[in-house]
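Note sheet for the following structure.
Omission of a single protein chain aside, the complex is shown with its protein chains in their original locations.
A and B are the chain letters, set down in written order, and residue numbers restart from 1 in every chain.
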Amino acid sequence: MKSLAILIGCAMAAWAASNDTFVIRNADVYPVTGAAMKGVSVLVQDGKIADIGAKIVAPKGMRVVDAKGLRVYPGMIDSGTELGLAEIESVRESVDTGELGEFMPQLRALVAVNPGSEHFGVVRVNGITSVMTFPSSGGRGGGGGGGRFGGGEQQLIAGQAALIHTDGWTWEDMAIERTAAMHLIFPSIAGRGGRGGGPIPDSVLELISGTAGASYTQARHTYEQQIAKLNDFFDQARQYQKERAAHAPGFKTDLKMEAMIPVLEGKVPMAVSASRASAIHDAIAFADKQNIKIVLLQPRELGQAAAELKAKNIPVILGRVLALPEAEDDPYDQAFTLPAEAYKAGVKFAFGTFDNEFVRNLPFQAATAVAFGLPYDEALKAVTINPAEIWGVANELGSVEKGKWADLVITTGDLLEIQTGIKHLYIKGKEVELTNKQTRLYEKYIAR
Amino acid sequence: MAVRNARIVTVSGPVIDQGTVVLRHGLIEAVGANVPVPPDAMVVDGEGLTVYPGLIDGLSTWGLPGAAPAAPTATAGRGGRGQTTVTTTAPATPAATSTRARGPEDRPATTSWLKAADEISPTDRRIETARSAGFTTAVTFPTSGIFAGQGAVIDLLSAQKPGEMVVASPAGQYISLTRGGGFGGGVGGSFPGSLMGVIAYVRQIYLDAEHYKLVKEAYARDPRGMTRPEYDRALEGVLESKQILLPANRLVEIDRMLRFAAELKQRAILYGAREGYRPEAADLLKKAGAPVLVSLHWPEAPRDANPEDVDSLRTLETRDKAPSAPALLQKAGVQFAFYSDGLDQPRDLQRAVKKAIDAGLSRADAVRALTLSPAEIYGVADRLGSIETGKIANLVVTKGELFDDQPRVQFIFVDGRKYTPAAETPAAGGRGPVAEGPGVDQ
Partner (left out) sequence: MTKIKILLAASIALAPLGAETTVIRNATIMTVTKGTLKGSIVVRDGKIAEVGEKVMEPADAKIIDAGGQYVIPGIIDCHSHIAVDGSVNEGSVSVSSMVDIKDVINPEDIAIYRALAGGVTTANILHGSANAIGGQTLVLKMRWGKDAQGMIFEGALPGIKFALGENPKRAGNPQGGRGATTVEARYPATRMGIEDTIREAFNEAKAYKAEWDAYNAKVAGGEHLIPPRKDLKLEPLKEVLEGKRYIHAHCYRADEILMLMRVADDFGFKIRTFQHVLEGYKVAKEIAAHGAGASTFSDWWAFKVEALDAIPYNAAIMQKYGVVVSMNSDDAELMRHLNTEAAKAMRYGGVSETEALAMVTLNPAKQLGIDNRVGSIETGKDADLVIYDKYPLSDFAKVEKVLIDGNLYFDRDQDVTGRAARQAEKQKLLDKEKQNQPRQQPQRRPGA
């Protein structure tokens, strides 16, 4: 009996001291997966959402966060970043995406994540609680295939992307899914222009002797060769898989092949970066042929591919909404309307910013999509429950529901609205201070 | 010599359905329907043939074999922002710019004193091929650099002495605005590294030339007590040039160059005129009274293009409408002439002119654009460009109409000397074999 009393006593003391157990009182809760609930409370226990309701009463001693007039949302998830892997874009030493090598499935982004990166603090302040971080996302940081520091041959398989929280003592601490996806940079035939800085307008003068650089026939040949190489690599992996299962004599562990097995078994999806409709089509065909699950990253157009994607239930991570059209004649709002297009075609998607600097603008990207035709609820889902589902963690994250982790934000208003302030942020129920290097510099210099 | 009983297109007057042209001492002695054939003349039977004035290439490099094709108007196309203008100079830049230029005072890419007349090489193989296409004359320019040098009107003779070929020199200063695009702007390279840099340089040169002239004149009047001015051959070359050639393909460039020429107070001839079909272009040219050289190298679709990359509407339109520019310029009353712009195979030249005719230019106007018009533009219309008594005996005699689908040049007279066209050679480089019939793959 005494031990029980001691236990209870300890538990009560634990509550009081525990930093991942508390009640959020009297808030407007936006679960995302259901209707909004006004004026309710949320009980967080041991880092999980234990209960949501109007009648929750906090036990004595439990910390209470008064959220009158405020809103509770799930923390946002950015499905395309290089956070922790790249600090200053222009400084090679600070960038760890873009390794050498054509097929590098054994590389793990997770272990190169620097928990001390200033970027985490900056994005937390805007309500982002977890991100997918990719080895060579194709953002402006590294990029074996096509980033600033890509060296050597064209990289095809860049390695394992990880789903991580934006706070933690170590990368182990931060890890949600150590291998959330395998990044495949699908071969491509260079088009006229690129994204980001704007398309290269057609010069009237290009007309005479064709474009400088590799001809299309050459480029097409290289493209097909690379797809062949990719298929060969997969064949090798399957062969390895067989030999491994059969404990073939003389069998030697090959780390690259080991890394491919979960992909072949369908346990880890292949995140495929493919931007043009023809490449998307070929990527889907490849996935069919190899019988693997894929997620499409950063398509620049959907067009015909949309129907295929829907038919095969292939989810899509849409890149920067705030981007210029590809070609001179493209509608000015081409990138703004892509999410609405995906939605209308019935394609499931989530947003990714693909640029460390702009991760904090994730909600505003979603809002712009709403201005140009995406229903508001879909935009909200695309930064919360959709990514959770796509990356296989919907049981733990993505909405304010009982049993899920308490990755929550408390805001002064609409999560996607620029003028909204974030008041509190919780990762697994632990409150994370909304300060970062920038807020500290602000405090210092406003007082000069 | 006399060509008898031929159809004669004089260009300066009505067509003579059947007549005779008499040549003597390299000049046209007589032309007309009832001209008597002198007893000492060698007679060429012109029955069923047509006589035209020899064609004049309004902007050429024929005779200067080392030079790049005149103003190749293709660009590497990598302009980061907006569109780059004419680029690519000759592979070998002249000695003047072997070290990196640090500013306009280093006179980068400038050989304004160079005269084509001094550099003519009669052994340039293109002279012969040009003749086979009906050309007797070319206005040849050095084309390498910003101030490339001064051109000359030359007759396409297979002469012993180059001096024999020169009809008039100098014929104007060739200016090109060759610099790249993107954000680079020549960082780490030689000045100027950008289009605006080139323009600023040209502007500075003209300011310097004006100043130089003042100083020289003052010194000439009374040198006593004055520091003597330094001799600047670049400025001398610029001052020598009575007119300048400026590149302008797009409407924006035509506007820009006309304004620039007015600012520099120079008589300018624009070359390129790819967007000459746009009514605003014709308006600007008419208002400025500036003559324009229209490139015969019509824009074409790139050969090996990615089918997923669709050209812009602007590009498609230009490709579609460019050959109609001459007809529209003609209607607007703009003075223009054609130039070969790197084409030198007879078939290509014929086809190019035919395209303009198909797009609305009358055959007579097409002929004029290759004969009297360029002569007028370069101020040699008193000697060339039409079949009139006293003019130089430059003639091309064809079976069938010039610029027809199958014309055949029978002979050419240059300075009264008779040449027969060479057998057509397979085109060297560039286009591949000129084959007939469908389905020939490149």
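We adopt the following convention: contacts are C-beta pairs under 8 Å (C-beta built on N, C-alpha and C of every residue); 3 or more make two chains touch, one makes a residue touch a chain.
Since this is a predicted model, take the numbers as computed values, not measurements.
Undergrad: Hey, which of A:Asp46, A:Asp66 or A:Glu118 is the one touching the hidden chain?
TA: A:Glu118
Undergrad: For the chain not shown, which residue from B:Leu207, B:Ala262, B:Ala364 or B:Ala422 touches it across the whole complex?
TA: Final answer for the missing-chain contact: B:Leu207.
Undergrad: Considering the complete complex, identify which of B:Arg256, B:Arg351, B:Arg383 or B:Arg417 is in touch with the unshown chain.
TA: B:Arg256
Undergrad: In the complete assembly, which of A:Lys48, A:Arg63 or A:Arg220 touches the absent chain?
TA: From the options A:Lys48, A:Arg63 or A:Arg220, the contact with the absent chain belongs to A:Arg220.
Undergrad: Touching the absent chain in the whole complex: find that residue among B:Trp113, B:Phe191, B:Trp298 or B:Phe338.
TA: Among B:Trp113, B:Phe191, B:Trp298 or B:Phe338, only B:Phe191 touches the chain that is not shown.
Undergrad: Suppose we count only contacts with the excluded chain; which residues of chain A make the list?
TA: Chain A touches the chain not shown through residues 87-91, 118-119, 122, 140, 196-198, 201, 216-217, 220-221, 224-225, 227-228, 322-325, 328-329, 331-333, 356-357, 360-361, 364, 367-368, 370-372, 416-421, 437-439, 441-442, 445-446, 448.
Undergrad: Using the touch rule from the top, list residues of chain B that touch the missing partner.
TA: Residues touching the hidden chain, for chain B, are 79-85, 100-104, 179-197, 199-201, 203-204, 207-208, 211, 214-215, 218, 250-253, 255-256, 259-260, 278, 280, 301, 303-305, 307, 310, 313-314, 316-317, 319-321, 438-442.
Keep in mind that, in the parts below, only the chains that are shown with their structure count from here on.
Undergrad: Counting in whole Å, what is the centre-to-centre distance of chain A and chain B, each centre being its mean C-alpha position?
TA: Measuring from centre to centre gives 59 Å for this pair.
Undergrad: Give the list of chain A residues in touch with chain B in this complex.
TA: 189, 191-192, 197-198, 200-212, 215-220, 276-278, 327-329
Undergrad: Under the touch definition given earlier, write down the residues of chain B that touch chain A in their complex.
TA: 72-87, 249-250, 274-275, 297, 299-315, 318-319, 430
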